[in-house]
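Note that one protein chain is taken out, while the other chains of the complex remain in position.
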Amino acid sequence: MSFVFYILAALTIAGGLAAMLLKNTVHCALALTVAFAGLALLFLNLDAQFAGFAQILVYIGAVAILVVFAILLTKGSETPKDGVFSRSWLAGLAIAAAVFAVLSWAVLQSTRVLPHETAVPEVTVREIGVALVGRYVLPLEIVAVLLTAALIGAVIVAMHEKVGHEKEEFQ
Amino acid sequence: MLGEGILKGMAVTAKNFFLSFVSAERLTTIQYPEQRIAPFEAARVFPFLVFDGADWESGMRCVACQICEKECPPKCIFIEKSTDKKPDFVGKPQFYPARFDIDISVCMSCQICVEVCPFEAIKMDTEFELSTDDRFGGLLLDRKQLAKSNDYYHEIHPTEASAVDARLAAEKVKADAKAKAAVSAATAKTAAIAGEGA
Amino acid sequence: MTPLAGYLLVAALLFSIGLAGALTRRNAILVLIGIELMLNAANLNLIAFWRYGPHPEALTGMMFAIFSIAVAAAEAAVGLGLVIQIHRHAKTTDLDQMNRMKG
Partner (left out) sequence: MFETHLSETCDQIFILLQHWLVSFLPASWQSAASVLLSVAAIICLFAALFALTTVFERKGLARMQNRIGPNRVGPFGLFQPIADGIKSLTKEDIVPSSADAVVHFLAPVLLVVTVFMGFAVLPMGRNMVLVDLDAGLLFYFAMGASTELAVFMAGWSSRNKYSLLGAMRAVAQMISYEVPLLLSSVAVVMITGSLSLTKIVEAQNQYTWGLPHWYIFTPWGFAGFVMYAIATTAETNRSPFDLPEGESELVAGYHTEYSGFKFALFFLGEYVAMFSISGLGTTLFLGGWSAPCSFLTWIPSWIWFFSKLMLSIFVFIWMRGTLPRLRQDQLMNFAWKFVLPMCLVNLLAAGLWRFMGDGWLRWVVCSTILIAAYAGMGFAEMRRQRLGPRSYRYAE
């Protein structure tokens, strides 16, 4: 366990906690990007260069921006008067705590069988690319179809129903 | 073809770019404090007071009638009438301004004071470098600062000044003739009285 | 504690934070943020298992993570599109007030 790991883990957890606890929604989104950046650095710390950069590109460059756009479009940055947590917050917290307890218990129980420090795997981007179009070509194609479907679906869902509105206004 | 206009426009700017190094007449810039262009004759900035002759105090055309003070839209003119009189250009005794101030930080260069002045005493100047570090005192011009000679007026607005001079001269001739007539009438009268008396 | 256990614990903590957020926040967008955090925690698990697993050259965990990133991006796009549409319809993103299915 290196010093770098502790710093990155603290950064990620702090970002995640802030994203879930802060009152202002935009601050939550910005804290979320901190968590994403921490995760990307953890990926790099795990010698997964490609996944780390893809994480930054997709999450910080696209998902975080999408989230802040959605917040501004829904006027979500105004803090509601009756608190930011739902009525059943206690149950949610209890469930989350239970999940964490179970997961950490499982991890700590299996420490003996978990492998120790191993050699750094030498994986080039080229190998990832070859694997993507070789062994994993079917999932790749399915993801492509999924992304296309999601693209069209998101456009249709978020599109303004222009025709309907005009009709309403005429009547 | 799409993108044709962009290429044409780029060619124009490229031509400007290279030719501006070759031919100096393409450059439109005047390097202001060192190079200047002569002000246009019709240019007008702030008003000044015209005086005739050499001495500004005795030659001042203003008779302190206060029309300009009343007409001034932003009320930037302050006039104090004198208690004594001095002769004007035709020799008629007139009041003169004991105080004549224009606050050029208020003046809006509308030229109404010039339009309404019946004595051709206030005219528009072309001087524009009036900035000062004292924005209260420095921009309030008194009558000494405002007084400029008729020669200066000729220099900046030659056509207008000649027309004004011609009118004033005509007026003076008329006044002289009137005075002469009055004098001759008076002498005739006295002569008649004397004759009657005799 | 082995390095892998450390990563797994961080992932578990992040997952629980995301879950707690998704279950307790009122704002629909923040619920989506919580779900994103959970997905990311899973990604961290996959990458950690790939790094410390017996066959890193097979790239299984890495591929899982990459596909998961792509799917999560699609999920975020559709989910946020839905939230925007709901806000347009119900004028709120508060999940406690979205308690009827009638439009």
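Points to keep in mind about this one:
Per-chain residue numbering starts at 1, and chain names A, B and C are given in the order in which the chains are listed.
By our rule, a residue touches a chain if its C-beta (ideal position, glycine included) is under 8 Å from a C-beta of that chain, and two chains touch if they have at least 3 such contacts.
Note that the coordinates shown come from a computational prediction; the quantities given were computed from them, not determined experimentally.
Displayed chains that the missing chain touches over the full complex: A, B (touch as defined at the top). In the complete complex, the hidden chain is touched by one of B:M10, B:L130, B:A170 or B:A191, namely B:M10. With the whole complex as reference, residues 26-27, 30, 33, 40, 49-50, 53-54, 56-57, 60-62, 64-65, 68-69, 72, 77, 124-126 of subunit A touch the missing chain.
Residue positions on subunit B in contact with the hidden chain: 1-3, 5-6, 9-10, 12-14, 16-17, 20-21, 26-29, 31, in rising order.
Here is the rule we go by: only the chains that are shown with their structure count from here on.
Of all chain pairs in this entry, the one linked by the most C-beta contacts is A-C. By the touch rule above, subunit A contacts subunit C in their complex via residues 1, 5, 9, 12-13, 16-17, 19-20, 25, 28-29, 32, 35-36, 39, 42-43, 46-48, 50-51, 54-55, 58-59, 62-63, 66-67, 69-71, 73-76, 80, 83-89, 91-93, 95-97, 99-100, 103-104, 107-108, 111, 114-118, 121, 123, 127-128, 131-132, 136, 139-140, 143, 146-147, 149-151, 153-155, 157-158, 160. Per the touch definition, subunit C reaches subunit A in the complex via residues 1-10, 12-27, 29-30, 32-34, 36-37, 40, 43-44, 47-48, 50-54, 56-57, 59, 62-63, 65-67, 69-78, 80-85, 87-88, 93-96.
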